[in-house]
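All protein chains but one are shown at their positions in the complex.
Lettered A, B and C in written order, each chain numbered from 1.
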Amino acid sequence: MTSSPANRIDTPIVLDTDDDDAQLTDRLLAPLRSKSKVWYALLALSGAGVLLFVATSIYTFVGGIGLWGNNIPVAWAFAITDFVWWIGIGHAGTFISAFLLLLQQDWRASVNRIAEAMTLIAVFNAALFPVLHLGRPWFAYWLLPYPATMAVWPQFKSALPWDFAAILTYFTVSFLFWYTGLVPDLATVRDRAESRGRRMIYGVFALGWRGSAEHWQHYRIVYGLLAGLATPLVISVHSVVSMDFAITQLPGWHSTIFPPYFVAGALFSGFAMVLTLLLPVRRVFHLEEIVTDRHIDAIAKMLLAMSWMLIYSYVCELFIAWYTGDPYERYVFLQARPLGPWAWLYWTMIFANVLAPQLLWWRSVRLSPLALFALSLVIQFGMWMERFIIIAGSLSRDFLPASWADYRPTWVDLSLLVGSIGLFLFAFLLFLRFVPFIPIAEMKGLRREIRGAA
Amino acid sequence: MTGSRQPLVHSAVDDAGSVTRRDFLRVIGSGVAVAGLGACIEPPRERILPYTARPPEITPGIATYYATTMTLGGFGTGLVVECREGRPTKVEGNQHHPASLGAAGVFEQASVLELYDPDRVRTPRQRGGVGGWDAFVSDFALTPASGGTEQGRGLHFLLEPTASPLTLSLIDRIRALHPAVGFTFYSPLAFTGAMEGARAAFGRPLQPIYDLSRAAVIVSLDADVLDAHPFCLRYARQFADGRRLRTRRDGMNRLYVVESAFTTTGGMADHRLALRAGDVADVATALLAATATPEEVRPLIPLLSRAQSEGPATSWVRAAAADLRAARGQSVVIAGAEQPAAVHAIANALNAILGSIGTTVRFIEPLLPAEAPEHALTALAAAIDARAVDKLIILGGNPSCTAPADLRFSERIRNVRSKAYLGLYHNETALDCSWVLPGLHYLESWGDARACDGTASFVQPLIRPLYDGRSVDEVLAVCGGLPTTSAHALVRELWSTQPDFQALWARSLERGVIENTASPPVSAALDWAGVLPVLAAERQRAARDSIEVTFRLDPKTLDGRFANNPWLQELPHPITKLTWGNAALLGPETAKRLGIETGDEVSIAFGGGRISIPAIVVPGHAESSITLPLGYGRSGEERVARDVGVNVYPIRTRGAPFIIPDAVVRGVKTGSSEPLATTQGHFTMEGRAIAREGTLAAYRADPRTIVPPHEIAPSLYEPVAQSGDQWAMTIDLSVCTGCSACVIACQAENNIPVVGREGVLKRREMHWLRIDRYYTGPAENPRVISQPMACQHCEKAPCEYVCPVNATVHSPDGLNEMVYNRCVGTRFCSNNCPYKVRRFNWFDYSFGVPAVLWMQRNPDVTVRERGVMEKCTYCVQRIRRAGIQAATERRALRDGEVVTACQQACPTRAITFGSLDDVDSEVSRSRRQERSYAVLGELGTEPRTRYLARIFNPSPDLTV
Amino acid sequence: MPALFPKWSDSLLRACFVAFVVSAVALPTFAMIWVRTPFVSGKGDPVRQPIEFDHRHHVADDAIDCRYCHDLAERSRYAGVPPTSRCLNCHNQIWNDSPLLATVWTSYFRDEPIPWVRVHRLPDFVYFDHSIHVNKGVGCESCHGRVDRMARVYQVAPLSMSWCLDCHRSPERHLRPLDAITAMGWRPPRPQEEFGRTLRTLYGVREITHCSACHR
Partner (left out) sequence: MREQRLFAEFASTESLVEAVRRIRERTAGPIEVNSPYSIPELDDILGLKRSRLPRVCFASGVAGAAAGLALQWFTNAWDYPLNVGGRPLLSWPAWIPVTFELAILGAAIGGVIGLLVATRLPRLWDMTFELEGFERVTTDRFWLGTAVRDEDTAHVREDLAAAGAIRIASVPHG
């Protein structure tokens, strides 16, 4: 990074390089060829995380949920918090690629595929927890409507089947969207690869794409349609997740503001995760000219905006709790959270989600990769806290004081969380290595449009 | 009684066609079929092992019920025991028996688990020697009536005091044959204060029997009559009947309690005065002074004037006195068992003066030895030191653990040349003895017992002895060299003298009582001459500022005898909600003074002993007083009991068996004190109207001040079509004492597992029915209110609509059904249950236990697998059983035909259960009371369980 | 320069696609069918018993009523597997020296139960009650089939929950008069549907499909 903040913001939207198409293509394909030591090191590290996750999962499966810290009243705690957290992270991807596509935010082009990959992995991660968290996971398939000999069906008044449908749909659609976008670039990889083996493998995945004008026409249509479908989907998924809580009577859960509130939170943590991943990638693979400071700046601004949506939700919650005069709500929001035994969690969360993001008002912060990276981590931590406080915190202080109880996680709970992070990074690293993570064809297309315009 | 009650002309096992041991081993063989399991995997082809010749009284699949008697502290309580394919599975009360009146307490309920305890002594063993009864007999037994009076010198029996006619008659016969044989009676459960008090007041030891149903005013001088008394089930019922409100007009008795520790009786008090146990005598004296007219108590004037001037809590005394005077002949003053003779004497005096003798209190000849057990034991110790005892046979009890510390009795036992212990467990005493003999559980043995009003009843077995055991009576007979030695023969022999014996035998076995055997009342005339000296003796007492230490029998393990019973260990203490252990209870001020909080420890030194025990601060506990529950820190070989809690016997001496006026007490701030396993952490209601209460006056004036009307919001949904009976329950908080009998009853009926100390610490207790306990009233002198809390069977159940797999749904007769075998364990239902009454099987709690414990399981209730939810079902198995019964008889269910386990056990009948479909059913009527309300009704859950607000009856001259 | 893939690879790829889609549909379908077959329900395989007890002979030839041996059916949850003594009520007189009865005699004199093999097994969380069914007009045959034609007894019904529900949802299709409960091969005098309906009203039979009727 050489030039001064001022002119760096004025750099063109998608890319500032004078390479011709061939050079650009090779540039974008470089990561697939790189033999980066850092990559191997990280892969090993996250691999260990995967092992931890698998081991503790098996342990839980064999030993029972009792190995966790959960109890009555706090029947949901770490696992569900992790679930909501991962789903939330999964949101930014589709949001960036779909929503911003519809809004014709061209800058999205350089970051959307990374974001989408992040989404897929995160959603997959998230989907593991609800299953693992069942008392009898071997009967998880009972949530599916299938003609059983016991003639009993799932119960669709419950939010869990909604969840099931939402996550299934979200994962499938995100995948189709991601893969559709990927096909032309896979073709490029096919055609640029040296070894015949690689060419054949990518050849199969490229489905024989040959860039025919007629294909391009259908392709554009469907890609647009998918974007159009994915956009309401993004909104719906976390809304449905929020209903896991909102449809109950529990003070702290029972709230009509939850769907937008959760979506905002999801995008907040999602964009934070995009930064967490994008900044190092950009640095390691020298993509400053493709992922320009403008992108980073735009994402940082999104973060700021989301943090204010979140702040609004927080205030709303508190106000409503006070305004309803409902003693149970009031206790949870005005006493248990800010003053209760877990007050320190609450205030950490406030710091991470409310105060820290305000730094983004300063351009210098928005342009300092280091600061942004740190901030993005703080925010994700804060968002995990938020979910934990909502879930476990509310459960631990409900209607009858006699049944109040606190919650203490066990090492299994912690291992599963850490392990799932390892799993996430592991998958992401593989993605970086084997999939062109900057959309090549789109880049070239865009550049042509811009040049044409210019 | 639910189900079929067979005429018990033949007892369970005494003659042909009996349940042999093999029979129920068969039942275990087909046990998989008998006890339902949650497991869902198809096993290989099962075997069915039918009887070779089916015993006439056994019908597989149909429960039979037999009457028997459980003896505790020397007195019997009549019971009816449910029997499945020859296995006793559930203990219930016997309405014909005066000590039960149909109810059964925690100990009775839990005793069935004791029967199957895998830790029981199985075979007679001599330490490092041969085993077998014959060897024992040849070592210890006397030969019938040979060799004159000298024979038997050196042979000594140590028993627990008992009122059993059989045991007493055997002792007499042995004494007659061998005068030299020694007998000593010792048990920490035996109290002689009452008899001393009677001796003082009336000139001879007598035993008081109260009739609380006729008492308008009850004053308890540190007497926990509702929970810790051989007659507590009866007294609790009488007390409840005296304050049960059906309409606002109904009358209500008034209860005054002065006590140090919070007891269930204190919890029910209209006016409770928290005072050091040692100061109760003062209050008693003051009360006497304030109640009696000068001429009534002329001889005591000097004492009383002093008392009055220095009497504490004057207002309490004045109010009580006023009420006592107003209710002449309808009042009763009861002194606590642990209180000294003086207090009992005063109580007797007051009752005499108020003309209560003959109405609310009567006296009978004592049924237990009047000698204080500590003295008796001292004599035995002396005899041992004098080498006068070379054969010691200890029949039951656990003196090595429970004897006063300064007796160092354990060592003394070891000094005896040959000593034998007969009992259920390898406890401390067993370890001290050279011979350990398997005793019989009362469900295995023949015998008889007397209730504490003298009513006799038979003990009849429901199952052949599981192990090679003998009953106390049998061992007595054998060792005493008596001709007959089978308990069955002995008991028949004893009672065969009665006219028309065969009929009496049959009838008594069936009804569970022997009619007209209650002791006749004897006249008791007050004589001040005896009272004065005891009062004078009572004058010198501890200084005001010194901290007294009192010992209490633990409400769950008593003196430690039930410490190996997991149900009782996991039963929350009625006041502190502590499980799996004991703690020193003390008031907030005292705690401050010692610089400690709940969880820290107090270290107490007295009489050469020193103990250190975690403390629990209990608001409402008398200040400058510490209560130590006995019965923990057991060091025997019982696996459950061992090292649970702290043993406080080391500082309990002959001189101060109940109250230490001034011990050396030190507070110890333990930084890393292991937390106490309590099932409730928060004892205030945070101003939420959960357990509602109000005064009788307020209730009469305007019930809406206690239960506001129409608080249940109207529902937007169409009412769901209901058909047939609509089950519902009401719980009357006015009479619920929090004794917890219902909790154990539920546990026994519904195969509820225990989770152990770690489980409770993680807040994973499995009780379907818990008793929430809140403080109300002023902080300095709080009241407690107990609220049984189980599934409320909401008509708009929040748990149901969140279940993704239809595992919890609603039945047409209004039950919130929990289908274990459909549950996948999302626990969503629990999250959405406002009452948090759902329990989750975090581990496989039920399948790891020893097979012998499976025999207790109720075959009508599925044993739950790991990972499924469970909760109160309103005893659906009983509902369905009764329903099928009625349907096969082509008739409708009658009101009261279905009785839930909790309802059945409740001594005060606080629980009503029935169908709303019948508008005249008791439950419908109780629901129509103005004080009936739904907990959290404003949530619109429309619970089927309703509560009747607790009404208490304070004196108008006292502010509450 | 030649293409990466030969011409035929297209067809191969397509074939793979089709195969994938088909199996995705077929496998679950197969599973659904499989669980309904006797392989899973255990329907129809005659069970070998420790004694060659021939129901055909005892029921058909000797016309012994079911309840003579299974005497609890009207009173209890269990129909009752007869105690050994029951066999000997007759067989101490007739065929008492038959070698087939050796096991019975040893069982009786050694006081050791005969280890019969269970034919109809319901999961332990199912609380089926014989007495109520028998008293409401459900015949033995309805669930146990023509035992009078079975040398070795076998399971005729799948004993699956849906099978229970079939009857619980429309009992009239299976009701018979109480005096014909144990009859084998009973035929309704009038069309079962309407005859059943009259019996339904007569015996007050309800459609019971709530969970706690069977699961407690």
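Going forward, a residue touches a chain if its C-beta (ideal position, glycine included) is under 8 Å from a C-beta of that chain, and two chains touch if they have at least 3 such contacts.
Only a predicted model underlies this, so the values are computations on that prediction, with no experimental measurement involved.
Although it is not drawn, the missing chain touches A, B, C when the whole complex is taken into account. Only one of A:75, A:240 or A:296 touches the absent chain when the whole complex is considered: A:240.
Interface note for the absent chain: among A:31, A:130 or A:154, the touching residue is A:154. Checked against the full complex, the one of A:172, A:335 or A:358 touching the unshown chain is A:172.
In the full complex, the hidden chain is touched by chain A at residues 20-22, 25, 145, 151-157, 159, 161-162, 165-166, 168-169, 172-173, 176-177, 180, 184, 187-188, 190-192, 203-204, 207-222, 225-226, 229-230, 232-233, 236, 240, 243, 441-442, 444-445, 448. Where chain C meets the chain that is not shown, the touching residues are 1-7, 9-10, 13-14, 17, 209-210. Seen from chain B, the chain kept out of the figure touches residues 715, 717-718, 720, 794-801, 803, 806, 809-812, 942.
The rule is short, and it goes like this: only the chains that are shown with their structure count from here on.
If each chain is reduced to the centroid of its CA atoms, chain A and chain B end up 58 Å from each other.
Chain centres here are Cα means. That of chain A falls 53 Å from that of chain C. Residue positions 822 of chain B each touch two or more of the other chains. Chain C has no residue in contact with two or more other chains.
Residue ranges of chain A in contact with chain C, taken from their complex: 146-152, 190, 196, 199-200, 203-204, 208.
Residue ranges on chain B touching chain A, taken from their complex, read 680-688, 690, 762-764, 770, 772-774, 787, 789, 798, 801-806, 822-828, 830-832, 834-836, 838-844, 865-869, 935-936, 939.
The residues of chain C lying in touch with chain B in their complex are 47, 72, 74-78, 80-85, 107-108, 111-118, 121, 123-125, 127, 129, 131-132, 135-136, 204, 210-213, 215-216.
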